[in-house]
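One protein chain omitted, others in place.
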Amino acid sequence: MSAAASPIANFWAEFRESPVALAALVVVLLIIVVAVLAPLIAPQDPYDLSRLQLRDARRPPGFVGSGGYVHLLGTDAQGRDLFSAILYGLRISIQMGLMAGAIALCIGATLGITAAFVGGRIEGLLMRIVDLQLCFPAILLALVLVAMLGQGKAQLIAALVAAQYAYFARTAYGAASAERRKDYIEAAMATPLSSRRIVFRHLLPNCMPPLIVVATVQVANAIALEATLSFLGLGLPVTEPSLGMLIANGFQYMMSGRYWISVYPGIALIVLIVAINLVGDQIRDQLNPRLKR
Amino acid sequence: MLGFVIQRFLQAVTVMAVMSVIVFVGVYAIGNPIDVLIPPDAPQDIRARTIARFGLDRPLWEQYFIFIRNALSGDFGRSFIYAMPVLQLILSRLPATLELALAAVLGATLIGVPLGIFAGYRPHSRAARVIMAVSILGFSMPTFWVGLVLILTFAVSLGWLPAGGRGQTVTLFGVQWSFLTINGLSHLVLPAINLALFKLAMMIRLARAGTREIMLTDTIKFARAAGLSEATILRHHVLKLISIPIVTVFGLELGSTLAFAVVTETIFSWPGLGKLIIDSITNLDRPVMVAYLILIAALFVTINFVVDITYAALDPRLRRGKVA
Partner (left out) sequence: MNALSNAEPLLHVHELQTHFFTRAGVVKAVDGVSFSLQRGQVLGLVGESGSGKTVTGFSLLGLIDAPGRIVGGSVRLAGVELVGIPEAKLRQVRGKRISMVFQDPMMTLNPVLTVGRQMELALGAHRQMSRKAARARSAELLTRVGLADADKRLDDYPHQFSGGMRQRVAIAIALLHEPEIIVCDEPTTALDVSIQAQILREMRLLVRESGTSLIWISHDLATVSSLADRLLVMYAGRIVEEGPTATVLRDPRHPYTKGLLDSLPAMARPGEELRQITGGAPSLSSLPPGCAFAPRCERATAICETMPSLEGDAVRRFRCHHPVGVDA
């Protein structure tokens, strides 16, 4: 068997060999599908406050509510069907995570590659700022930004992006500057080839592997961060319950045995984050050149 | 080496100055500066006095210098909520957070690094896989969730440990510490574990990745070729090589732990800085927010400085310029 297959096919073949990573990938895809289809699957629209009946509040799993259907996972303090709320919550988590991750990736990669390519003073300045920001833990940054900007989806994404772009910038910068120093780039710069072409055809592809690794980790982090902020009451408004908020709302009921209000959303959140991390781990191990023989 | 230290010190001071400007501008940019320092319901004469004292009717750059001057002498204003000087308030809460953070980071490092080295040394063994699985869980689970589970298990179901609060404290060097009493310790355990779990997972992963990489290098092969035993190789070569990234992370994590304490302190009602900042954000206690930011910035800069110096002490290549 020769190694003439494309690198992507090789990558996938190696990926498939790890049962754990494969299972994790399946879980992630499943959750995404379920989240996208949430409006179709969920028996109740948790945002529709008019449908909520306080009579149904804090009921255990299996309870048949006033809507006439079984609450698979019970209800929360407002009478929301927990199953529906979790589905929509997952939707929000994935939305936030992916959007924040994507925007942070674009901003960070642009900054990092620009710094590496342009060099000189700008490189020093940009990377100083990035380094400074990297010293601050994401949660602190997010807290401060939320405090300053107020609450809401856009603000939350802005906070998440601000907390994360620095990782992408650092990674892109590291990969791009290592590549930039290579002789063939120097040679290319001596030709009339446009800078844009050099950047896009040479620098960018070499930054992709480490950026992908960072991206998976950061998406998971964004999801966790959003949940944490919501838990602390600084995330999305009460009308759009994210998983973090569901957990927070149920916290007070844990002592009295009504654990499901916090635990089930929690489990959903954990499964999502762990699965993404597992996939990311496998990708990182496969892309790490220093582990190859 | 001395030149290096001085250079880094000057850098640190510069960064602090820049940070102070950013915080100052940030705070003043988000609203009426008067609102930052004076609670909205203050009577007119206090308003006038405060405006005069802080020079709020002066140009911005003058205000900045007044602010710096006040800050350097420890005057950050008074908290709206607690009606006491902000600095005093922060300092009274600091030991609790410090204690928690130190317990967490030390625990995480002392347990995590050996586990990680083992996992990196025998990456395909069963034990290593278990360690890695646990570390993934510790890494992925948001701190607040872990706290929840801990409380549910140990406080509610098993009833072994208290669910919140700080417990008995003992005054040492004029500061209150709780780890010196059994009662205090029992209150410290759960929040410390909560805080430590993430760091533990990170240390394990770091140590494992580092060890794995190191074991594949020619340095190890050469050491083996010279007949060194595996134990010697691990103890002298691997440990020394891995200490550099570990120490770096340890330092940075110390800072981030102080920040993460925010969540843990909220869940366990631990009376530290973290709880203070959350409360002050929700209550819009702006003087506390400003002071907190500046102090955290100072803390981070200091930690970075110490880490830099330690890094150079551990890696001889950084001490001077490279020799041919």
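Letters A and B mark the chains as written, and numbering starts fresh at 1 in each.
To be clear about the criterion, a contact is a pair of C-beta atoms (placed from the backbone, for glycine too) under 8 Å apart; a residue touches a chain by one contact, two chains touch by 3 or more.
This one's a predicted model, so the numbers in the text were calculated from it and none came from an experiment.
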item: Residue of B:83, B:158 or B:226 touching the missing chain in the full complex; value: B:226
item: Among B:11, B:186 or B:217, residue touching the chain not depicted; value: B:217
item: Residue numbers in chain B that touch the chain omitted from display; value: 216-219, 221-229, 232, 236-237, 240-241, 244, 314-317, 322-324
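The rule is simple: only the chains that are shown with their structure count from here on.
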item: Whole-Å gap separating chain A and chain B, where each centre is the average of the chain's CA atoms; value: 23
item: Complex contact set, residues of chain B against chain A; value: 15, 18-19, 26, 30, 136-137, 139-145, 148-149, 151-152, 156, 163, 212-213, 216, 252, 255-256, 259-260, 262-263, 266-267, 277-278, 281-282, 289, 293, 296, 300-301, 304
item: In the complex with chain B, residue positions of chain A that touch it; value: 132, 135-137, 139-140, 143-144, 146-148, 220, 224, 227-228, 231-234, 244, 247-248, 251, 254-255, 259, 262-263, 266, 269-270, 273-274, 276-278, 281, 290-291, 293
